[in-house]
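Can you keep this structure in mind? I'll have questions shortly.
For this depiction, one protein chain was excluded, whereas all remaining protein chains were kept in their positions.
Let's look at chain A:
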Amino acid sequence: MAMAAFRREGRRFAPLITPQPITAVRSSLISEEQAPLGVRSISTQIVRNRMKSVKNIQKITKAMKMVAASKLRAVQVRAENSRGLWQPFTALLGDTPSVDVKKNVIVTISSDKGLCGGINSTSVKISKALQKMTSGPDKETKYVIVGEKSKSQLIRGSKNDIEISITELQKNALNYTQVSVLADDILKNVEYDALRIVFNKFHSVVQFLPTTATVLSPEIVEREAESGGKLAALDSYEIEGGETKAEVLQNLAEYQFSCVLFNAVLENACSEQGARMSAMDSSSRNAGDMLDRLTLTYNRTRQASITTELIEIISGASALEG
């Protein structure tokens, strides 16, 4: 049986059986197996290296998942507390995403860092679709981009439409002052009739709903109130404070934008951490599977080389005897 095995293997190792010391044969065996000669087994060294790197990757992704989980806990509390902020505005002014205006500005909120699953692509997809929906003769749609990840995607298609891009928003912890300064910047520098904020709303740790919130400029609010429809009730409200109704409506629109933006940014940050958690979790799981498969390959390779060695010794010995 050993002879038959040797004959089988002999076809492979014939060029190598020279009067050389065993170590040289072994190293040349390994180099022979690396070369693509139709040889099916891989060297144990290579498999071991691959296993080490996969194990390291698994450790890293597990650590990233834990970090994302702790960050999520912190942001989630703040996002849920800020949810009351936009509701009074929607109760007063209603929600009019299908409003027909000339100047649309789409504010896309995304993350700066990657490895967070598909949420940034979803935001970009919705923004592009909104642009398509609101385009038409003598209408223009511009972008304001918050976050690095959507910038790289949107710059490819609509470079000229991007008015402002803001990155590194989360360098310091998110707070209302920072977001209101940002909102002020946007309102001062961009002409708008309707601002559409696109973000991922945090529904649960595994579910993020793409959402769009619409803020209308005071002139459009007046126009919609006069024409009837959802904002018709607005005329029945008495205005207290300020000299003119227009001034109060202007302040109201700016305040609404900063409040809605604040909530949107917090919700998106939550969604980012949640998506990163699940992405890193599936990545660790995949690494674990890969490690199992590599372990099997390693054992097979190791056993094959032991068998080969045994065969050589035995056939060598039997050749000497007989």
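Definition applied: a contact is a pair of C-beta atoms (placed from the backbone, for glycine too) under 8 Å apart; a residue touches a chain by one contact, two chains touch by 3 or more; residues count from 1.
We take it that contacts and distances are computed from a predicted model.
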For this session: Select, from "ATP synthase subunit delta', mitochondrial", "serine C-palmitoyltransferase", "Somatolactin alpha" or "EF-hand domain-containing protein", the UniProt-recorded name of the complex's unshown chain.
Result: "ATP synthase subunit delta', mitochondrial"
Exercise. Which is it among A:189, A:251 or A:303 that touches the chain not included here?
Worked result: A:251
Exercise. Which of these, A:86, A:143, A:192 or A:257, touches the one chain of the complex that we don't see?
Worked result: A:86
Problem set entry | Among A:138, A:168, A:240 or A:321, the residue in touch with the chain that has been omitted | A:240
For this session: Spell out, residue by residue, where the missing chain touches chain A.
Result: 58, 62, 66, 69, 72-73, 76-78, 80-92, 94-98, 125-126, 129, 132-133, 176, 198, 201, 203-205, 209-214, 233, 236-242, 248, 251-252, 255, 259-260, 262, 277, 281, 284-285, 288, 291
